[in-house]
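A protein chain is absent from this complex, but the other protein chains hold their places.
And then chain A:
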Amino acid sequence: MRLSVQWKTTVDGGRCGCLAFDRVTTSQHEISDEIAKLQADSPKGAPLLDFPPYRSTLLRHPTKELQLVDPEGAELLAPVFGHSDVDAVEADLTLQRGGEPIGERIRVHGRVLDGDGRPVRRQLVEIWQANAAGRYSHQGDQHPAPLDPNFTGVGRCLTDDDGWYSFTSIKPGPYPWRNHHNAWRPAHIHFSLFGTDFTQRLITQMYFPGDQLLALDPIAQSITDPGALSRLIATYDHAQSEHEWLLGYRWDIVLTGSHATYLEPSDD
């Protein structure tokens, strides 16, 4: 790996030294070594924000300790969404265009709970993903894999009264990115979730079981506790698979606890 220090003048007139990595020559082996060292330090259940193997974090992670604040006002109440916001058809990503998208038809379903085990009811779930060839329907994606005219890879639904969600889609393909030489993202679906409090907001990625790229991926491996990372991996769910039609996956999601009903533990 080649490392150099680049000095830049910040908007405030200060100077900031930043490490510049040569992304072309850094190998997967070197990235995996960096990941292993960070994981040996302290396994953490939340992603490390300062995680140099994912190069784009270098200038985008806060360096100060997060300040502990008691939520108040608008922080105690998540936005509310209803059937006027979401059409039922938005949960089926195979129906949104004129024809059938290409790829392995899947259903991903599961339950959204909060940190106290309560179902998150009638709340918005947004997803987005690459197509079967590993290409996003996004103008910024320049991966030379085919776009699918019948697939946008975008879906929404509301959880039901017991917190269940379900999407019908196409299994996304893995795709290359420029973090280092021969870098590939494991197949994943992005999920965006809300709880009942503003503080429960979560955006994350769901992975598929048995994906050999997971161990190599600095974004997934930024969750340095393997048990915590396993909570991002769906399980194959044969009971959801449909005869001659699709394969089922189950993925449950647990948000943080609500503060609205939480009593602060006493220190005295």
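Quick notes
We adopt the following convention: a residue touches a chain if its C-beta (ideal position, glycine included) is under 8 Å from a C-beta of that chain, and two chains touch if they have at least 3 such contacts; residues count from 1.
As a convention for this text, contacts and distances are computed from a predicted model.
Entry comment: the absent subunit's protein name, as recorded by UniProt, is "Protocatechuate 3,4-dioxygenase subunit alpha", drawn from "ABC transporter domain-containing protein", "Iron(III) transport system permease protein", "Aspartyl/glutamyl-tRNA(Asn/Gln) amidotransferase subunit C" or "Protocatechuate 3,4-dioxygenase subunit alpha". Only one of A:Leu113, A:Leu213 or A:Leu247 touches the absent chain when the whole complex is considered: A:Leu113. If you put the hidden chain back, the residue from A:Ile170, A:Ala187, A:Leu216 or A:Ile253 that touches it is A:Ile253. Of the candidate positions A:Leu213, A:Ala228 or A:Leu247, contact with the unshown chain belongs to A:Ala228.
As for the chain not pictured, it touches chain A at residues 8-12, 14, 16, 18, 45-49, 51, 54, 56-64, 66-71, 73-86, 113-117, 124, 126-128, 130, 136-138, 140-141, 152-154, 156, 190, 192, 198-205, 219-220, 222-223, 228-229, 231-232, 253-259, 262, 264.
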